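See structure below.
Every protein chain of the complex appears in place save one, which is left out.
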Amino acid sequence: MIRTEEMLLNVGPQHPSTHGVFRLVIKIDGEIITEAKPVIGYLHRGTEKLAENLQYTQIIPYTDRMDYVSAMTTNYVFCHAVETLAGIEVPERAEYIRVISMELSRIASHLVWFGTFLLDLGAVSPFLFAFREREMILNFLNELTGARLTFNYMRVGGVKWDVPEGWLEKVKDFIPYMREQLSGYHNLAIGNEIVQSRLKGIGKYTPKEAISYSLSGANLRCTGIHSDVRKIKPYSIYEHFNFKEAIRNEGDCWSRLECRIEEISESLNIIEQAIEQFPKTGEILGKVPKIIKAPPGETYVSIESPRGEISCYIASDGKKEPYRVKFRRPSFHNLQILPKLLIGQNISNLIVILGAIDIILGEVDG
Amino acid sequence: MADEKNIGELKKEAAAKAKAAALAKLNREKEQKDKNTVQKSSTSGPVVKINANVRKSQEIKTKIDDVENKKDFAKEKATTTVKANPTVQQTKGSAKEYKDEEKEKAIALAKEKVAAAAKAKGTSSSVAGITNEISDKKIEVSSVNQPLLDLIKKEVGNNLGSNIIEELYINKLSKDIPTLIVNKNNFYKLAKVLKENKNLDFDYFNHLHGTDFQTHMEVYIQIRSYKNGYDLALKTKLNREYPEVDSLTSLWEGASWPESEAFDLLGIKFNGNPDLHRIFLGESWVGHPLRKDYQPYEEEVVSE
Partner (left out) sequence: MSGIAKGFQYTLNQLTKEKVTYDYPRKPIPLPDRFRGIQKFHPEKCIVCNQCMSICPTGCINLTGKKHPDPTKRGKIIDTYDLNFETCILCDLCTEVCPTGAITMTNNFELAEYSRDGLLKNLQWLDENDENIREESIL
């Protein structure tokens, strides 16, 4: 007779597979997880408190640091909220630049996820290839904004810089290259039998559970629910583009991988169309006063970030600083389902399930 | 070792190259500037384009528009003096006075900017005034979401009686979202009806947060129905000293962590949440930071 004993195991806060400072206290019976408790807050920087004493423009750099893998979308949601509240019009050219940069950001973010997720599974080389392509995108964004990660690029009413000369052409040339690489990834890893058998049927949940746990993004769409904010509540100029929403029905880790890979190719389609329609001339910054004051009132806007639905709430009392800023951070909501998914699983699936949720700790902790 | 030396040399080389390039550029710039001054003094146009940048030119343009439109003589006078300044300066343009001239130019530029900003301020306040009028909650201008608002009113009235809702309006500033304000004692009841009613079917819990409004605390939630495509905001006011409200976790599991967050940062108690804990700051933290009267524990650590 083999006797097993329950064991308490601390995963993190410093653990390479959590991609940040995330701690997970699990109880295991043999190899089976019987209890899991996520502990978060190691990266809480009090952005919302800091924002209460800052002007609207000054808050934008702080939003960079929330979702630091795809800072463009966090930049955008904040600017969009202020624009909605103050009724500021954004010139069309600025919106096109915003969309192109956001979609590039989304691709970069999914590539980071793809690489590190397979790295967690034990496949080392996809990581290197994914980062090769990401590096190209970061170079584009560096050329456009002057920074590789913390862009601080969007402004209330527009963007900071116009596109540099020849930049659009370079991005255009990147699209067919990236498509080719995507099919390469299929050969390299996605089509691999070992990868598939590690992912299929793991971390499964039903659409009902997904909705009840407030999941969003690929985590929700992998159960067949149409929830892409770009489609259901179009913002910016997304109505101008023809693209598909990535939907799967299985609700397991494999379908989440497929969703995200499809999102990369849909983002490429959006960028392609945006470059085609790109207005030749026009302003990049609307008519905005130097010191922005939003009228008293409150607003709540949602957009689609690579990790799901990110929203921003602003309550203003008419001063140049907001009264209250609150972000709905998708990773924070998505992580909640983790204990439920882990119970009864083999410990070797822990990192797979955690990785497939795609969390960014800067966003979880706010 | 040899490698390191190599690095040093390479770096030096690169630096020297960069410096040379920068110098060459500076010279080029100077030439350009001199050319510009010559050109300007010969043409002496009304608008001095020191920097052919989009924003700058836009500012100047708007200013001209402003002057023309409003026929504001005082302003016109002011702007002409600002404009005149650089032209006077530029007729000199000797190398010796280059620095001073640069500074003078800079001041002129700054003045222009200030004028533009002042102008912009004027428009902003008028914009705010307009939106203020719109945002007046009582004016019920027909909105795309008016039918939804009526539906909610009807369904809630059928289930709980029509006076349970304290206030309901469409928030024009927030993309026309229907907003309900309810007494905290009826908060859970109303949420349950909104979730379980077949015609409404708000099954998705989107967001929860609290705000300290100094006179009271407010809990704001946003819920969604994916089936019908509805969105709804629900608010309730709490006593600031003892903020307490029923938890929504039994309706939506996803409400648990956001409730913990509001508990941690604002001290709002959610009765019935089995896992209410200080999710970010830890159980030993003193005070609730998002309250407006929060005193940081070690004040010197916090800047401003």
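Labels for the chains are A and B, by order of writing; each one numbers its residues from 1.
The rule is short, and it goes like this: a residue touches a chain if its C-beta (ideal position, glycine included) is under 8 Å from a C-beta of that chain, and two chains touch if they have at least 3 such contacts.
Quick caveat, the model's predicted, so the values are computed rather than measured.
> Looking at A:Y62, A:F127 or A:Y205, which residue reaches the missing chain?
A:Y62
> Touch as defined at the start, partner being the missing chain; which of A:S101, A:T116 or A:N152 qualifies?
A:N152
> What residue numbers in chain A mark contact with the hidden partner chain?
Its contact residues with the unshown chain are 54-55, 57-59, 61-62, 125, 129, 132, 135, 139, 142-147, 150, 152, 160-161, 164, 184, 187-189, 191-196.
As a working rule, only the chains that are shown with their structure count from here on.
> Mind pulling up the chain A residues that touch chain B in the complex?
Counting only chain A, the residues touching chain B are 40-41, 44, 46, 48-49, 53, 84-87, 162, 211-215, 225-227, 232-233, 283-285, 287-302, 309, 311, 313, 315, 318, 323-324, 326, 328, 332-333, 335-336, 365-366.
> Can you check the complex and tell me which residues of chain B touch chain A?
54-55, 58, 62, 117, 120-121, 123-125, 127-128, 130-132, 135, 171, 173-175, 177, 203-207, 209, 211-212, 220, 222, 226, 229, 231, 233, 252-258, 261, 265, 279-282, 289-290, 294, 304
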